[in-house]
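The block that comes next holds subunit A.
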Amino acid sequence: MLHLVSANASYEDSIALTDITLHIPVGQKLALIGRSGAGKSTLLKLLYDQRPTDIALVPQDYGLVTSLSLFHNVYMGQLGRHPLWYNLLNLIKPLKKPVGEVQSILSVVQLSDKLFEPIGQLSGGQQQRAAIARAIMQNGDILFADEPVSSLDEQQSNLVMKVLCQRFETLVLAMHDIDLALKYCDRIVGLDNGRITIDEPTGSLVRKDLLDIYGE
Partner candidate 1 sequence: MYAKTCLIFTVNKLTVSKGLRFRRSPRWKVSWLFVFVALACLPFADLSISTYDPWAELGRLFGGLLQPSLVAIEKPFEALLQTLAFAILGVSSGSLIGFGLAQLFHLRLVRIVCASVRAIHELFWALIFLQIFGLHPLTGLLALGLPYAATFAKVYAEILEEGDRRAYDTIRQSAGPTSAFFYARLPDLWQHFVTYTGYRLECGLRSSAVLGFVGLPTLGYYLSTAFLEGAYAEVWALLILFYLVIASLRYWLRPKLLPLYILIAPFIIANDSEISVDNISRFFTQDIVPLPLRNSEGLSGLWQWFTELFLTEALPGIINTLLLTQIALVLTGLIALIWFPLISRLFFERFGRLLGHLFLVIMRSTPEYILAFILLTLWGPSMLPAVIALALHNGAIIAHLMGRYSNTLSLRVDATAGMNRYAYEVVPRIYNQFLAFLFYRWEIIQRETAILGILGITTLGFYIDSAIQDIRLDRAMVLIAITAALNVCIDSLSHYIRSKLRLSIGSQQISAESRR
Partner candidate 2 sequence: MTTLLRRLGISLLISLSLISVSTSVFSAPKTLVFSAIPDQNQSQLVQRFGKVADYLTKTLGVPVKYVPVNSYAAAITAFRNNQVQLAWFGGLSGVRARLLVPDSEAIAQGFEDTQFETYFIAHHSTGLKPSDNFPESIAGKSFTFGSKGSTSGRLMPEFYIREHLGKAPDEAFNLVGFSGNHSRTIALVQSGAYQVGATNYKVWEKELAAGKIDTDKVSVIWKTPTYPDYQWTVRGDVDSVWGDGFKARIKQALLDMKDPALLDAFPRSAFVSASNDDYQPILDTAKEIGLID
């Protein structure tokens, strides 16, 4: 479904990715692991550009609008599916139907009590879950997420990973938490210095080996 063959990428004069070949079939849950600067975000971007229209995205900086409420930020996942007048009306006065839909998604990520709180007043972990809620609101089959649980505690991380696996058919997650990657994903791609150095099904990998090379 997503394919890269011998792809390269570079920023100005530094090379970010070298000779990447990757095929991701439908239904796969893939984790990209590697130290900071290994090229995870760049690879994610490269893959995303293949099919930008039907991928739900959780960027590393969440991409939230801090002055709008949590409700509106989550609703943004559906902007494309409603006429403009509806969106504008909903901006000024939240409408019943979208409020209900957003509320049900927020209850899944345990944020339903913050519905109309401005995003700027939420903590880092709450903002991260808001970004995930927005991705869920998009109601797609594929999710790309860059460090989706980096600001969450262990209990919440597990909750979010579980939700993501349920809601999306295909997952591509850049992660540095190797335990979570092993627990929820079925394929691990390891990056080091812009190259793929490992690409195996989860079952065949040992935690300690990965930690040595890719641990933070």
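If you want to know what made the cut, all candidates are chains of the complex that A comes from, given by their letters.
Convention: a residue touches a chain if its C-beta (ideal position, glycine included) is under 8 Å from a C-beta of that chain, and two chains touch if they have at least 3 such contacts; residues count from 1.
Computed from a predicted model, the values in this text were never measured in an experiment.
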Complex contact for subunit A, selected from 1 or 2, goes to option 1
Using the touch rule from the top, collect the residues of subunit A that touch candidate 1 in their complex. 45, 48, 52, 55-57, 59, 61, 63-69, 71-72, 76, 79-80, 84, 87-88, 91, 93-94, 113-123
